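Missing here: one protein chain of the complex. Every other protein chain is in place.
Here is chain A:
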């Protein structure tokens, strides 16, 4: 009875001022409600749903059959699973490294006293806002056997390889197209990071007679490390979800040379009619991405500097 009275009192106090501790739950809920609904409906429910589906043999039409962890057992005995995992890891690391190296180089170049820096920034950003399917189709034409790249090489007396049909070059071609497509985004982020470095520090170091390399190594890179960490993490997470590029450029071929995790997952779910197995694959991908991201966060203490 006492508690009911207390609740009533708390409400009476909290409502007019909005500052009483006991009424804050309602206020917080009112603010959280729209976002929380989206989070529950679009994130939590599908996540739990896919975990449940992964325990079934689940066709698109017809009754699902509960099979326990058989999908996971099958997955570890599936050679294609290891192939696509390996391809995806290679893609993610090489793509992220090239992407960051290129984006950093361009961002440093744009940060010099360059004329029309804004114009160049827009040019580099353009591929990132162009639909990836369109970009991939153009690259397919460029890299085809008798495409523009091989025509140019032919003009220089070099016989170009089958970029998309030769397993030695196919994954490299997919990586090249992907880097071109997306490094512009990182250029923008790293440019913003470079712009935030106080000019006074750089001027002081110049007056102390430092070289450009020393400034880059000991001032710019440490102060840019939070931006570099952000771009590295986001690029890596995006890289593990690569799908459109191999789908359009190579269909995962030749053989399994460019078959990636999400492409394999998609085909299992929506082409081969195995939603349960696809869900098990999705959970493995989730765990791999979580692990890599956790390692990145663990490693950041060694090199990311948040001091100003």
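Remarks
Heads up, the rule we're going with is that a contact is a pair of C-beta atoms (placed from the backbone, for glycine too) under 8 Å apart; a residue touches a chain by one contact, two chains touch by 3 or more; residues count from 1.
Here is the rule we use: contacts and distances are computed from a predicted model.
Per its UniProt entry, the chain excluded from the display bears the name "Multiple sugar transport system substrate-binding protein", taken from "Multiple sugar transport system substrate-binding protein", "Phosphoribosylformylglycinamidine synthase subunit PurQ", "Cytochrome ubiquinol oxidase subunit I" or "Circularly permuted ATP-grasp type 2 domain-containing protein". The chain not shown here is touched by just one of A:105, A:198, A:255 or A:299, and that residue is A:255. Interface with the hidden chain, as seen from chain A, comprises residues 3-4, 6-7, 10, 22, 25-26, 29, 33, 36-37, 40-41, 45, 59-62, 80, 140, 144-145, 162, 164-167, 248-256, 259, 267, 270-273.
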